[in-house]
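Omission of a single protein chain aside, the complex is shown with its protein chains in their original locations.
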Amino acid sequence: MKVWGNVERTIDSISEWLGRIGWLIILYALFFGVFDVIMRYFFNEPSLWISTTIQYGMVLLACVSGAYSLNTDSFVKVDLFYEKFSTRKKAICDIITFAFAFLYLYVLITKGIETASASFATRETTPTAVPIPLYHLKAAIPIGAFCVLLVVIKKFVRDIQTVIGDRGT
Amino acid sequence: MDTILIISLMFICLFVVLFLGLPVALGLGGTAALFGYLFAPEVLTAAPSTFFSTPWQHILVTVPLFIFMGNIIRYSGIAQDAYDAAYKLIGHLPGGLAMGTVQVCTIFAAITGVTPPATITMGQIAYPSMMRYNYHRGIAIGSIGAGGALGALIPPSVPFIFYGILANESIGALFLGGIIPGLILSTLYVIYIGIRCKIQPHMGPAIPKDNRYSVREKIGAVAGIWPFLLLIFLVLGVIWLGVATPAEAAAFGAGGALLINVLYRSITWEIVKDSLIFTVKLVGMGFWILIAANFFVNIFSALGGQGIITQAVLAMPGGEWGALLMMMLIIMLLGMIMDDWAIIMMVTPLFVPILNILDISTLWFGVLFIVNIQIAYLTPPFGFVLFWIKSILPKDVTMGDVYRSVLPFIGLQIIALILLILFPELATWLPSTMK
Partner (left out) sequence: EETPEAEGSDSEEEYGPPEEVTKWTFQPAFDSGDAGWANGVEPWIEDVEEATEGTIEIDLLPAGSIVSGNEAFGAASNGTIDVYAGWATVYGGIMPEGMLAYGMPMGAENSEQAWEAMWGDDEYRIGELVQEAANEENLQWVGWANQGPNSIFTTFPINSLEDLEGKKLRAGGPQALFFEAMGGTPVSFESDEIYSGIDLGTIEGTFWDTGGMNDMNFHEVIDYAMLPGWNPAQHQEIYVNKDAWNELNEWQQDKINEIFESNYFKTSEMHAEGVEEALQDLEDSGGEVITLSDEKVEEMRQEAIEKVWPEIADQSERNAEGVERWEQYLQDKGMIE
């Protein structure tokens, strides 16, 4: 189980680092958002790229925040019945629903890779006046989904440990 | 297999996995992926596609920025001071702070064009303050949820803009049409809170008679509110003075919150860091739900869901009223899982021809539409306002608590909806004066 402990710690630190990238994106949206408006209103010099890069940032934020959020148990659940279950029963439910989480992430990863390859092939950019390359961003989507999958698998293994009595509560 | 059967199974499957405790985002995405695999495999690329296009919408930047703003305010104590001051001013009224919360939400609704910001910001600020003054959870959560949902109804409103374009209805008229119903709702909430707390003082206790504050103390209290008011005026001001769009104003709110903290008291890196952590967690939760919900809608459409909607409305007995009822029912059902603009984009083109045949005013219907979406957002078991509130409040608040808290407010929304149906002038009068 020691090996698995290391795997868990690795997954934790990956999602932690992704979270930190998220901090930077938020600060970027904040400072450049204010800067853009000030340049437009007071100096009549709006940028043609800031708002696009903020949109870019929001997609990237979705990519990096998923694993961080799920790993810190911030993904909201409709725990109407679930909250009343015992730890073991909760783990059994999680094992049953794991297939759904896995399927969604599998589709996001595989189809995401296809979409990203197509985007790379055409060197896709935004159609805006200042073209911003989009292909790296599209590649970040399957990567972000893969990190969420790592967290989902981590939780799945824990649930199995709980059910077979290998993990105290 | 029959389209109706497949779509029913899809919704049942979603309900089951969500009740089994799968996070909402993964439940929506997983169900959509499963039904996509089985019945429309060519549409599965919509999964990465929605992942890109959903956060790409410029208005979504308001979500992290307003979460961040709310958090900075909460940590710094500005909000607490504002609520302390408000308590001195209106604390003698039963439920006074909850009434104040609804008022602030109404102002916030006027600032932002979408629902999440008011809920997110007020959820972080108002809830802990009300708890401190021994307000009951039910009143606190209900007033935040219902007040926050006003964002789409009181102008400026992004959903109205989308509806106006699709229904070819004047956006200016829709904006005006939303004002009176918005104020009616906000007034109903305040009256309800007052009556409920008068009858059941433990819901929102008033200051005991012998503890009331003097006029001098009250005037002094106003000083404690200034940073909070300044922030509201900053965000509102940049929009109404034509400096920034509602989406851009969020950056001013967040920036303003930082700046006021610097002026008002010391800001530490710890506060900024904790706020960033909180924001990333919430954004992950919220964005992933929105993305998965859009993917769900794509699969729903690919399976022929839009055809089912039209059939359902046309097959409804009872002529004009039957069709109207069915349309509102559909909006409320879709509102369980769909984003407001997504519902508008999907059903407006289907409904407008029906409205024209039945000679129903598209202006009136537009206002009904948004009121319906508000109800849908707040109605258990699923709704975006419910999800946001649940994730913002402390962990010990369960989904059951949230459900119980919002129920009376849903009752009030339904009263407003009935008033609006009986007296269409409530929506159409103000726009008609401007012609």
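As written, the chain order gives the labels A and B, with residue 1 at the start of each chain.
To be clear about the criterion, a residue touches a chain if its C-beta (ideal position, glycine included) is under 8 Å from a C-beta of that chain, and two chains touch if they have at least 3 such contacts.
None of the values given here were measured: they were computed from a predicted structure.
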item	value
Contact set of the excluded chain (shown chains only)	A, B
Of B:164, B:224 or B:366, the one touching the omitted chain in the full complex	B:164
Residue, one of B:17, B:302, B:331 or B:427, that touches the chain absent here	B:302
Contact residue for the chain not shown (choose from B:220, B:318, B:349 or B:411)	B:349
Hidden partner interface residues of subunit A, rising order	40, 44-46, 48, 51-52, 114-115, 118-119, 122, 124-129, 131, 134
On subunit B, residues whose C-beta touches the chain left out of the figure	42-43, 45-46, 49-50, 52-54, 56-59, 156, 158, 161-162, 164-168, 170-172, 239-247, 294, 297-298, 301-302, 306, 342, 345-346, 349
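As a working rule, only the chains that are shown with their structure count from here on.
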item	value
Centre-to-centre distance between subunit B and subunit A (centres being mean Cα positions), rounded to whole Å	24
Footprint of subunit B on subunit A - complex, ascending	19, 22-23, 26-27, 29-34, 36-37, 41, 51, 54-59, 61-70, 72, 74-83, 85, 90, 93-94, 96-97, 99-108, 111-112, 114-116, 137-138, 141-142, 145, 152
Subunit A contact footprint on subunit B (complex, rising order)	17-27, 29-34, 36-37, 44-45, 47-49, 51-52, 54-58, 60-61, 64-65, 68, 238, 243-244, 248, 250-252, 254-255, 258, 273, 276-277, 279-285, 287-289, 291-292, 381-382, 387, 390-391, 398-400, 403
